[in-house]
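To start, I am sharing the structure in question, which I have written as structure tokens.
The complex is shown incomplete by one protein chain, all other protein chains being positioned as in the whole.
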Amino acid sequence: MAAALEKRLMTEPFFSVRNVVKRFAGLVAVDNVSFDVSRGEIVSIIGPNGAGKTTLFNLLTGQLAPNSGEVRLNGALINNLPPDQRAKLGLGRTFQIAKPLIALTVIENTMMGAFLRYPGLRASEKRALAILEQVGLADRANVRASELTLSERRRLEVSRALALEPQLLLLDKVMAGLNPSEVTESIALFRRLHDTGLTILLIEHNLKVVRAFSERVIVLDHGAKIAEGDATTILSTPAVVTAYVGTRKRA
Amino acid sequence: MSAIPSTTRTWCLYAGGLLVTLLPLAVLSGDLFWVNILIYTYLFAGLAVAWNIIGGFGGQFSLGHGVFFAVGAYMTARLYLGWEISPWLGMIPGALLCATIGPLVFWPTFRLKGSFFAIATLAFNEVGLVMANYLHTVTGGPRGLQIPFKAGLGNMIFADQCIWALIMFGFMALCVAITIVLMRSRLGYYLLAVREDEEAAHAAGIDVTRVKLRDTALSAALASIGGSLFAMYIRTIDPPTLFSLADIGVKFALIALIGGIGTIIGPVLGAFLIIPAESYLRAVMGGGLPGLHLVVMGGVMLLAALFMRRGVAGALDALWRRRSRSAS
Amino acid sequence: MNIAGRLISAAILGGGLLAGTAIAQDSVRIGAVNPYSGPLALYGDELARGYQLAINERNAKGGVLGKRIEMIRGDAGNPQQGIAAVDQLVTRDKVEILIGTYISAVSNAASDAALRHQKVYWDTNALAAELTERKLPNFVRSGPHGANFAEMSVRATVEMIAPAIGKKPNEITVWLEHEDSIYGKTIADVQKVEFEKAGVKITGIGAHNFRAADLTDVVLRARRANPDVWVQTGYVPDGNLMLRTAREQGYKPKMILFVGTGDTFETLDALDTEYLEGLFVVSYPRPDVAEKFGPGAAAYLDSYRKAYNREPVAPQGMAAFTGMHMLLDAVAAAGTTEMTKVRAAAKQLSDRLWREVR
Partner (left out) sequence: METLLNVLVVGILLGGIYGLVSIGLNLIFGVIRIVNFAQGELVMLGMYGAFLAYSMLGLDPYVSTLIVMPAMFLFGVIVQRVAIQPLQAESSMQIFATFGLLTVLQNVVLVFTRGEGYSVATKVASFSIAIGEIRITGTHLIILIAVTAISVLLHLFLQRTLMGKSIRAVTQDRQAARLMGINVERTFMVTFDIGSALAGLAGALIAPIYTLSPGIGDNFILAAFAVVVLGGLGSVAGAWAGGMIVGIVEAFAGYYIDPELKQAIWFLIFLLVLVIRPTGLSGQVGAEEVGFREQS
């Protein structure tokens, strides 16, 4: 039996999205989108505002359930699983608008994630501290989350997701609102995480970030996938440019 | 330096704190009037701590804990009167029953927030009252149940009030201990996350509903044990007493508020403020102008809600933090 | 008694209470346990006024055991407050005897606490039958209890109402309505037994909450059963609402028998006299009852009016008044306030009274 499982794992993509559709009373927000992410990859989903990126993201995180289509992680169907079940299966996510637990300290926030794998108090605290070092928040461990700067809050989001020891990390516009030096810092962080074998899927409309460190890009427009491929080629294809910039006005 | 205070230091701190509350008993053990007040103070401190588990830490503001209190009281009294089962054993089925019906009853209303949940639990209390009046065979109906005086350790009936004071102290200590263990465990931290932001808690892999259900079960079971002790102490229980909002339902929440909602020691502080004050006021002013002492108690509740929203513990905590910040 | 007057008198009383505790031990102190706050404060006050009148009369004649008598109030609206009140009265106010109790549940808990202090608990008004069935060595009941009201309502039906409507007892039909707390339920249960013993047919028993916003269903269910006598045991609010609703629904059974309430000005204000004509009431003996039936009632009425310059609020006050006198007689006969002796003296007194009555 193990062999069959082994075989299926080899051929089955790590994370697959098959003809997913999401309608909101007539408005088709996500229109039959399909794509795969293999283990250890960094993939970006880009597209103009209102292209359905966030809706798609919420379908992957469990915030919303798709009207049709399948979302599979490691071959397991997770369409209707609530976010906490998906976290158990190894799917960590951050929020576009950071949602730290403001009354709790930085380390307590991180421990919330760590508890999933380390039910003991001390063990989860040790694990959380290690992650805070990795993310560069160790010195702020006992500070209340309410006193953090925006970029620190972003990193706290990441640390809480990392504490789940996810196999796949979903980042929702994690660079938004950061100044250039903070952006480069974050990119360095995600590169380090990627080197440890973590698969990352991020939503971003800051093309500089996309170009900087995502290997593959998926482009959405009006809810549909209009392009997919490696970063450099995709970003130069005309369809993507027009979708972003709009048609060039004849002088 | 670990953010979590060391286990031994925490336990010593709380044990020390609780032992201090034994001092008044030692000093006043001769004066039955104050011993009786202390008995209620310990009992209601424990009940407020139990309520705080779901009301304070869980953020689910329940006004229906009178139902668990009543189930515990009726179950223990009925088992003792009917089959001579010692209340020490009779407490357990009541607690287990509440640990199961509590979550079942609260579960559908968990998605309600704040005041909606409170109103739903109020409705539970009212249904409970009507049922207690109606099911004569089980609850003795409006006449309730009377337990004759037959002293004995096994019967949990004592002539000496101080023994009762120690039992109620034990109950309070049990509730505080359970809260400490809870808040130093995964479930405790999960509770804080759930109260703070359910969506973020979901994302952190927390099964929000299950956390609330387990939390309610614990809180309901302790409230039921409190009810059993109350029944054996008073030895006459009837629906108006057990389901009274002012004396039971809302009082748990009030004590926790005035003491400091969402803190471990807050409810104990609250009980030591409210119960003696109310009993003394009733004794002194009760005979004079009818209702005047309740005007005062109502005023205290109003002022506490307006000016002491984080309760005495909250105020002390803020004071201590401001002092330590100015010192450092 | 306008509101300002009442405030001043209360302040003095309140002040008196505080000062009372300081007076030396040259007086016999009696603790009165009643609900002086909350919904039933009216009746607690009335009982206390009844006690005070009896005490004033006794003090005028030299008090008891050669000492002045003094009453101290203990407010108790529920069982746990009953225990607290007894502890307070005994330990802090140094009372030697406890008297009281408009609410049966409070009497149950308070008399238990009094036993712990080895003090007599003399109950003048609680109705629950269990109070005496418990056989507590310190408990004496001087007032009527539930069964008496029930038996009296049956005798009233069989001996007065049946002949009045020209029917034999076994031909009469009754509907027993009662409010659903301990008071109504206790009396209704005994009524059921007694009516069946008397051969009277019970067409139905109904219960309602005395706080209900509407009692039309109670009236319609009674009308559907069409009893000759409509018996209701309850408090003033539900009694008044039932009578008003019955009048509005145009339902006037041959006879209405109220137990416990219906004879106070509160009902008179609520209903015009026309509908109340012919309403039978089984209640405590009223202060304005004819001297033939209630010797001394007129004297009580005079002293009440003089002391409080108003009409008695409720007949329960007179039961408290007579109860206090019987207690003081028992204490005088016993020569001490010690529990067992007072109870024994009370027993003799009671036997002698019953012999005289028969």
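All chains are identified by letter, namely A, B and C, in their written order; residue positions are counted from 1 within each chain.
Here is the rule we use: a contact is a pair of C-beta atoms (placed from the backbone, for glycine too) under 8 Å apart; a residue touches a chain by one contact, two chains touch by 3 or more.
It should be emphasised that the depicted structure is a prediction, and the values quoted were computed from it without experimental measurement.
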{"item": "Partner chains on view for the chain not depicted", "value": "B, C"}
{"item": "Omitted-chain contact residue, chosen from B:18, B:95, B:264 or B:304", "value": "B:304"}
{"item": "Absent-chain contact - pick from B:15, B:28, B:92 or B:127", "value": "B:127"}
{"item": "Which of C:180, C:194 or C:263 contacts the chain that the document leaves out", "value": "C:180"}
{"item": "Contact partner of the left-out chain, one of B:253, B:269 or B:312", "value": "B:253"}
{"item": "Chain B residues touching the omitted chain (full complex)", "value": "61, 63, 108-109, 111-116, 118-120, 122-124, 126-127, 130-131, 133-134, 246, 250, 253-254, 257, 289-292, 294-295, 297-306, 309"}
{"item": "Interface with the undisplayed chain - residues on chain C", "value": "3, 6, 37-42, 45, 180, 206-209, 211-218, 220-221, 224, 236-237, 240-241, 244, 248-250, 266, 269-270, 313"}
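In this text, only the chains that are shown with their structure count from here on.
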{"item": "Chain contact graph, described as a line, ring, star, complete graph or other shape", "value": "line"}
{"item": "Centre-most chain [mean C-alpha coordinates]", "value": "B"}
{"item": "Between chain C and chain A, distance of the C-alpha-averaged centres to the nearest whole Å", "value": "76"}
{"item": "Residues within chain A bordering two or more other chains", "value": "none"}
{"item": "Shared interface positions of chain C, touching two or more other chains", "value": "none"}
{"item": "Chain B partner contacts - residues on chain C that touch it in the complex", "value": "7, 10-11, 13-15, 17-18, 36-38, 41, 44-45, 72-75, 78-81, 83-85, 87-88, 90-92, 105, 108-109, 112, 115-117, 128, 130, 134, 180-182, 184-186"}
{"item": "Sites on chain B touched by chain A in the complex", "value": "2-4, 184-186, 189-190, 192-193, 196-197, 199-208"}
{"item": "In the complex with chain C, residue positions of chain B that touch it", "value": "31-33, 35-37, 40, 133, 141-144, 146, 148-149, 159, 161, 230, 234-238, 240-241, 244, 247, 279, 282-294"}
